[in-house]
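Following: one structure in structure tokens, then a few remarks.
Here the complex is missing one protein chain, while the rest keep their positions.
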Amino acid sequence: MPSLTRRDFLKLSAASAALAAAGCSAPREPIVPYAAQPEATLPGVPRFYASAASFVGAAEGVLIESNTGRPTKVEGNLAHPGSLGATSVHGQASVLELWDPERSQAPRRRRLPAARDSFERELNDALARAEARHGAGVRILAPTVCSPALQSQMAGLASRLPEARVHRWDPLNRDHAHEGARLAFGRQLEPVYRLEESRALLSLDCRFMEDEPGRLSYIRQFAGARTPKRETMNRLYVLESAPSLGGAMADHRYAMPVAAIERWLLKLAADPSQDRVMRAIWDDLRKNQGLVLAGESLAPWAHALVHKLNRALDAPVSLVEPIDPRPETHARSIAELARAMHAGEVELLLILEGNPAYDVPAGLGFAQALARVPLSVHLSLYEDETSALCTWHLPATHYLEHWSDARAFEGTAAIVQPLIAPLYGGISPHELLSLLLRRPQRGYDVVRAHWRGIDWEGALRAGVVADTAFRAERPALRDFDLPQAADAPAWSVRFVADQSVLAGRFSNNAWLQELPRSDSKITWDNAALVSSDSARELGVQTGDMLELATQAGAVSAPAYVIPGHADRTVVLALGYGRTRAGSVGNRVGVDAGRLRGSGALWTAPLAGVRKTAGRHEFATTQDHARMEGRDHAKHIALADLVGKARAFADETPEHSLYPAWPYDSYRWAMSVSLNTCVGCNACTIACQAENNIPTVGKEEVARGREMHWIRVDRYFEAGRALFMPVPCMHCENAPCEYVCPVGAPVHDSEGLNLQVYNRCVGTRFCSQNCPYKVRRFNFLEYSRSEEPLKAQKNPEVTVRMRGVMEKCTYCVQRITRARIEADRENRRIRDGEVVTACQAACPAGAIVFGDLSDGNSRVSEAKRSPLRYELLAELNTRPRTSYEGRVLNPNPELA
Amino acid sequence: MSDVAAPLRRWSYASVGDKIADIVLTRPARWPWLAGFAASFAGTLALFGAIAWLFIKGVGIFGINIPVAWGFAIANFVWWIGIGHAGTFISAILLLLRQKWRTSINRFAEAMTLFAAGIAGLFPILHLGRPWFFYWLAPYPNVMELWPQWRSALVWDIFAISTYLIVSLLFWYAGLIPDLATLRDRATSRVKQLLYGLFALGWRGEARHWARHESAYLLLAGLATPLVVSVHSVVSLDFAICIVPGYHSTIFPPYFVAGALFSGFAMVLTLAIPMRHFFGLEDFITLRHLENSAKVLLACGWVVAYGYFIETFTAWYSGDPYEIAMAQDRLTGFYAPAYWFLLACNVLVPQLFWWRRARRSVWLLFAISIVVNLGMWTERAVIVIQSMHRDFMPSSWGLFIPTVWDWTILLGSIAFFAFLFLLFLRFLPAISISEMRELVHEEKAQ
Partner (left out) sequence: MSSYGVLAEFRDAEGLLAAARRARAAGHRRVEAYSPYPVEGLAEAVGFRRNWVPAIVFVAGLLGGLGGYFMQWYSAVLSYPINSGGKPLHSWPEFIPVTFEMTILAGAVVGFLGMLLLNGLPRLYHPVFNVPEFDLASRNRFFLCLRDVAPEDARRFLGTLGPLAIWEVPR
């Protein structure tokens, strides 16, 4: 930095403060805080607003924390069925998306900045011509629309422009599920699973914990039914072609390619008794309110077959109307649009979000077809691959900046209310459509008009519109044709939504890019996942390049060997190989879309797979997958647990040289249940958002310098994956403390192991002596961030400079907030009043935090669990964080 | 005994002093010194350049990470401080044991100690995340009433190393005072007369002064003796008080002290052999000196070998899975080549010293001394790095890969050491004149 006098500094900081103030103005219309909160904005006191966000085709209810007008953190909304209080990794990361400095900031015509007025003029001219043709040549393309208000706006188009057509393309569409229902019932229906009612689940390649619209609810329900009691604990069978969270939680897991799963299903439906495993599973399903879940990778007939099986089992599944019902599939819809564009029939194309130039199957030539459209308009958050090819690009508003609405997976609607006025003067889809309807309206008015007659303020306050859930239907089953069992291809490729970037929406999100993918622990990359046997057959090791070819195209992708994976199936996540995502997302990974044909969205036979020259370095956060006989992530079979007071021996030494330190106040503690943790990473990213944890980039992760305060360890042990979230243990005899020469890590009177950043000189002795390796060090100046990213920072948490050690604090700022509240009311902090960020986000409810001195607190309760154990107890560190071991519930007949 | 000093019979008080003083006062710098000086100066500049970059960017320029948060800096620190130990051992412990042969090597060995300990002292500071706050490790009055955390071995280190530096400096300086007086009286240039005169403090060789000087010198030696043992013991406690396998070991203090002497004596040979060659000091630093040093090396090599053995044995005997895994990894893991290399350097190669011919072959001695130096540095690096890279949680296992900055600072520190040593040779008597005179006197008396 050039020399900066104090005066310059003051001037600069005044300027940036003014800028921040100007940037963060409140939305124009009145917004309503969540539940009962003070009406006035108090500096230093965050307020919460309910809203909703959609990531996988359905809304997840959120509460947004706002600090003096800046949205800084996303929490779940307990009242919202798509959240149940939890958040997904995407929900957590969406606040970073809001503040991303690389978001599009101005309308562009042919890539050059242009005024919005001239856009409106051009649009109106085109519309005037189109109206003469009754709207012929006007097309609208959108991904899955979760907003009822937008749907009705689109419907309103039909009266004005009867010939105009609306298309859908969502790279993560649910075509197969909807077509399956059409086969089975004659109409599009969406299955809503009631997992908590079932004691035997069979998932057929169904990624219900990460990709299904009800994912957060499903995780919570699944976890709720894992209580280790013989009468109630569920059992999960998983057949899967790609590693998934559900597969890791399965009691019985079978890895096989999609075609094999389909064959297996055919056999099951025909006669389950012909195979020992199949018979055992079917018996279990029949006896224990079984439920079969079909994944999107399965063909429509397989979904229909699963409906049939579930009907036979009288399974706990509700059939409801889809959120975005369509007369045709997305695949057909986009193909028709592409055809019309090529044929020159499209005069005006409005693309409402989505990135079709990147994610439409290559064979349709969508990108080339765009050149033939006289006026194409792309509304999106980023100026991306599609924006570059369209006539106009318009900056979209973020969901935290605009009014809208959205339905949850089972239909419940929520109002999306903005927390902040648009940072860059963006346009919301509602406003753009209103322009198309020649009735320019503000988004607020569109939404308000749509929801006339409801308790508006109540809906905003609660985050849900009461009584809007879809009614469950029970349509009659129809007959449908089953295919002949086809020969499975020798090698196939399987496409999955990336756990972090989905199909590319979050490519430019550093939190998500750096979030280790649950199965591989890879960051900043996708990889061609292959099983150990397949790798041997191909002669590759992790990091070698594989050339993959399908009918649609070919790519070269780095191999990553993952144990327990289906043989001869290469898994490649979507959403990578972006070229215009932004500085974070460009040139990360390879574009799986180039292999994806429109007829084979989820799996395709590989025409060629072979090792090619070259090496690729992955940046993983966990390089060693085996536990080496150390038994850190403990597990026990349900049958062995019954009747035991303690499942795992207490290895804490009985004697200690020094007497135990007395604690006479609160004794904060945490319990993490490995039995319910599904390894989804929500805790890691929630902690990152709450505690101002910087990202470090791929190179630094490769060096082993990632900063996550709570990591999710993943071990492959005895044919299964075991997840283990590891935050700081807050040891009572903390080894980190007594080795620090300056006493930067100290214990407070409530048993928190604190790190005094100001005092830390960076000897790293504490990390050396931490047996859990939970401490994180600012090796370089990681925390520097540009405007407006700084606005995301939690004002209650210090931003750490380089050379300083940091780690989990049990969210001490939240404890302090609760303490201030309690002190003001002259009482003790109540149980459940302090909720750590990881705990709040966890969909499985696997993390419990509270006060041990209160024998009735939930954490005390959790610590009385027979599954309780402490990590490395034999070291006499006396951790305050303890674990509940995992209980496996294998079918005795399959033992 | 007598054959150490036998060549001294040719020398008188005057000539012995003149010979040593001439190196400093009159002899012009010749090309080996100039070449060495130029090279070491370049290396020193590289060191300070790297340090500047380190302060600008942060310790992230090194290869350290989580789990291996300590890297070359700590290994260098332990290595350098160990090298320092031989100097104190020679000058203090051998003085107390009345080993007269030490006389001709103690002065430069003490200088070696000072430079090595000084350089060693740099590393804990360079290694800090926020090096500008290094003084927070020391107790000093401050308005916040903050104190160091006395249970930390790093605080013990600060005390041990600063004590060691100060005591070594006093010891060295105390021994230098009479020689500085000699230089003062022999110097012809006014500047040198003034400078040497200033540092000689007006020494005039009065009998009472000599008496107090001798007793103070002896007491300093007496204090330095437990001190030198304590310093490397404390350094070893940086590791031993940790609970990490590979660090947590009760054998560390003696094992580290023996290793210190081992590397220190190796460095004495590395320095003495070229010095006696280029400055013609063969009569003062005789073959017997070199042979004795070789014997010390052989003995220390065995103590160190015992340390290696017992570490592995204890790991196995403890039955502790973490200890066993650590030992196995040391023998067969990623860093195993480094471990086998150090075993070869520190255990195998010194066995050549069982042969008298090897002990008396000057250039073989020189080569082996360098091998031992390499081996001991590798040992420090293996302890610091290998132990950490696979500790309790397999999920956190990782690798430390040194960067160009790690190597620059290591090699730069060696250059800086050479730089200081070459300056010392030109400006101060490398052999104690007054003690040599005593030796000449005794020799003549026989």
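Read from first to last, the chains carry the letters A and B; within each, the first residue is number 1.
The working rule: a contact is a pair of C-beta atoms (placed from the backbone, for glycine too) under 8 Å apart; a residue touches a chain by one contact, two chains touch by 3 or more.
Not measured: the values here are computed from a predicted model.
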> Taking the entire complex into account, which one of B:113, B:230 or B:346 touches the absent chain?
Replying inline: B:230
>> I'm checking contacts with the chain that's been left out. Which of B:52, B:96 or B:198 qualifies?
In response: B:198
>> Tell me which of B:85, B:127 or B:213 is the one touching the absent chain.
In response: B:213
> So which of B:19, B:85, B:130 or B:184 would be touching the chain we can't see?
Replying inline: B:184
>> Just checking the interface: what residues of subunit B touch the absent partner chain?
In response: 12-14, 17-18, 139, 145-151, 153, 155-156, 159-160, 162-163, 166-167, 170-171, 173-174, 178, 181-182, 184-186, 197-198, 201-216, 219-220, 223-224, 226-227, 230, 234, 237, 434-435, 437-438, 441
> Please identify, in ascending order, the residues of subunit A that touch the omitted chain?
Replying inline: 658-661, 731-740, 743, 746-749, 878
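Criterion: only the chains that are shown with their structure count from here on.
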> Given the complex with subunit A, which residues does subunit B contribute to the contact?
Replying inline: 57-61, 63-70, 124, 127-131, 133-134, 136-137, 146-149, 151-155, 158, 238, 241-244, 247, 321-322, 325, 388, 390-399, 401
> Given the complex with subunit B, which residues does subunit A contribute to the contact?
Replying inline: 622-624, 626-630, 632, 700, 703-705, 711, 713-715, 724, 726, 735, 737-743, 759-765, 767-769, 771-773, 775-781, 801-805, 872, 875
